[in-house]
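Below is one structure, written out as structure tokens, with a few remarks after it.
Missing here: one protein chain of the complex. Every other protein chain is in place.
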Amino acid sequence: MYVAVKGGERAIDNAHRLLAHERRGDPAIAEIAPEQIAGQLTLAVDRVMAEGSLYDPEIAAIAIKQARGDLIEAIFLVRAYRTTLPRFGCSQPVDTGAMQVVRRVSATYKDLPGGQVLGPTFDYTHRLIDFDLAGTTTPAAPAEAAAPLDPAPHVTALLDGEGLIESNPDRAAEPGDLTREPLAFPAGRDLRLQALARGDEGFLLALGYSTQRGYGRTHAFAGEIRIGDVEVEVFAEELGFAVPLGRLRVTECEMVNQFKGSATVPPQFTRGYGLTFGQLERKAMSMALVDRALRAEDLGEETGSPAQDQEFVLSHVDNVQATGFVEHLKLPHYVDFQAELGLVRQMRREQAAAQTEADGRAEADKPAEADDLAATAATLDREAAE
Amino acid sequence: MTAAAYNFAYLDEQTKRMIRRAILKAIAIPGYQVPFASREMPMPYGWGTGGVQVTASILGRDDVLKVIDQGSDDTTNAVSIRKFFQKTAGVATTTATAEATVIQTRHRIPETPLQAGQVLVYQVPIPEPLRFLEPRETETRKMHALAEYGLMHVKLYEDIARHGHIATTYAYPVMVAGRYLMDPSPTPKFDNPKMHRSAALQLFGAGREKRIYAVPPHTEVVSLDFEDHPFEVNRFEQPCALCGAEGVYLDEVVLDDRGGRMFVCSDTDHCETRQAAGHRGTMASPIAAGEGGRRAD
């Protein structure tokens, strides 16, 4: 006797109870605190803040804990929280040139004003598992510079001073916001950069990589990568001047790309730009490569590679959208599947009937079939001879 | 943050206004996909965020909400969405089609004909009927602007040439009020005739793709076809094994690994209502029939 499936509600409640239990893990081991995540898994927190589009290390840390370390799930939690927050307005542009850098490297000059500052980087570490980390460690205190660092002007500003690179566009009106207005194509660079800044690191990495391998090559040099803290200010209408809101850590990458020029315009390098919350060098560099690739059409270059195709890139860069739609395939689809099953069964029946009919005819027309075979054989002979 | 900190029906008032304006324009231009600034919802994209935003924007305190997925009120995602609105809006819910003022659905249209004043909200994954023929939004927008739908006719005709049939069994394209080609969402084409001149208002929400569209009541909804290949709905060879209903959409239930199967109503409310009224299929349980029928929760 068949009874229709019921009890979805209880199944869901029980699944969530089990999930909470699994998240906690062995109760004999101390529970991880958000402060530990925010303090020791900072790069995970940075990624969740960047792609979650919300600068709040505490919320990001809780999200990572709640998501059991699944960063895309944590990003989703932060996004869903962010969307409930009121929007007060648009800040003044942050002045990354005045950044207090903790790291700043340029690949285009050996030395430059402000110097090369390696900072806290995995670069030049040997990727050997450090078995000491199985226990507790007490790293040495960081080395201190004898004097404060010199100001570090942008590398691109040095080039711009000589007219060697295209100037940054003038500060336009307030930039668009794709979380408030649905994206329409073609999208301007402001909206493209916003989409990339919120976009999936892995997707951008692969796209940026593809430009290096010839799918929309941009001949990029890492003009500069800088990481540090910047001041955020909002213009207070009632006061008539900008007031500081606080500081946040960002990573900025300015790529210097192959030049443009014409009979009338002298050749100049072009720009690709990446900026992220936190310390996310890989993301910022990938973003800068993709930003430049997406400018191909505006710069009159040949297009056709995936990274140059804004409808393709912007429609697929968001991992919260992507994971939702990919994972929705596990929802029940049996109504549609039933429709397909019905059609396939019907077409198989019809084909079988047609086959039976054809077999019947063939039985009656045996000599004709022999002629066909002979003709086929003749064709094959001719093809072999050519 | 607790549930109490959220607004009625979860969305903030500014978001509701934005969605409401999009709904009004969608109704005024039947079948046209209105772009809207879809919000991130606390459930994943692809799981009904468009339908949920539409429902949240229209729902009032006096509404009675029904949520179905695959025709059933008890599928996990339907349960989850119903719970979401119970928690955030505190509205009454029902499984009875006739009692609902707002019905949110994924993949089915109820068998019981909808009445004037009812609103059917569809969850839509890919709102663009031309998307799989032309992936570019800029191109498909042009086609809609010019009502240039030759591409879809060519596709359907190629199906006939290759398979002897139009090989589209769900999300079967329709023309709305003679102007816009529309995706009816992935409902089986069996349900397409129910959209035609329905007495209810039909609203479609696609959250990830950020589109809302609508079919007002009493509006022409015509499934595309050809003179020599007229539109036909899928037929089932046997009635529902539980309630004996004919001419309804059936789910195939596999009973064992030796080819044993049965066919039962996909619309569970319709099936239970019929069983409560004494209708019996070949495999109906006498006990189940006694406690069948409507369940308000």
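By letter and in written order, the chains are A and B; residue numbering begins at 1 in each of them.
Following the convention adopted for this analysis, a residue touches a chain if its C-beta (ideal position, glycine included) is under 8 Å from a C-beta of that chain, and two chains touch if they have at least 3 such contacts.
The working rule: contacts and distances are computed from a predicted model.
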Query = What does the UniProt entry say the missing chain is called, choosing from "Phosphonate C-P lyase system protein PhnH", "Thiolase family protein", "DNA-binding protein" or "ABC transporter permease"?
reply = "Phosphonate C-P lyase system protein PhnH"
Ask   = Among the chains in view, which touch the chain not shown?
value = B
Residue in contact with the excluded chain [from B:98, B:177 or B:253] = B:177
Note = Cross-chain touch to the chain not pictured, restricted to B:141, B:163 or B:229, is B:141
Options B:193, B:216 or B:244, residue touching the unrepresented chain = B:216
Ask   = In the complete complex, which positions of chain B touch the hidden chain?
value = 7-8, 13-14, 16-18, 20-30, 32, 34-35, 57-61, 117, 141-142, 145-146, 177, 179-180, 197, 199, 201, 214-220
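Here is the rule we go by: only the chains that are shown with their structure count from here on.
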Note = Separation of the C-alpha centres, chain A versus chain B, in whole Å, is 33
Task = Over in the complex, which chain A residues touch chain B? Could you list them?
result = 1-9, 11-12, 76, 79-84, 86, 179-186, 311-312, 315, 320-321, 323-328, 331-336, 338-343, 346-347, 350
Inquiry  = Going by the contact rule set out above, which residues of chain B touch chain A in the complex?
reply    = 1, 6, 12, 35-42, 44-47, 49, 69-72, 74-80, 83, 106-108, 125, 135-138, 163-165, 167, 169-171, 186-190, 208, 210, 234, 236, 241-242, 249-253, 255, 262, 264, 266, 268, 271, 283, 285, 288
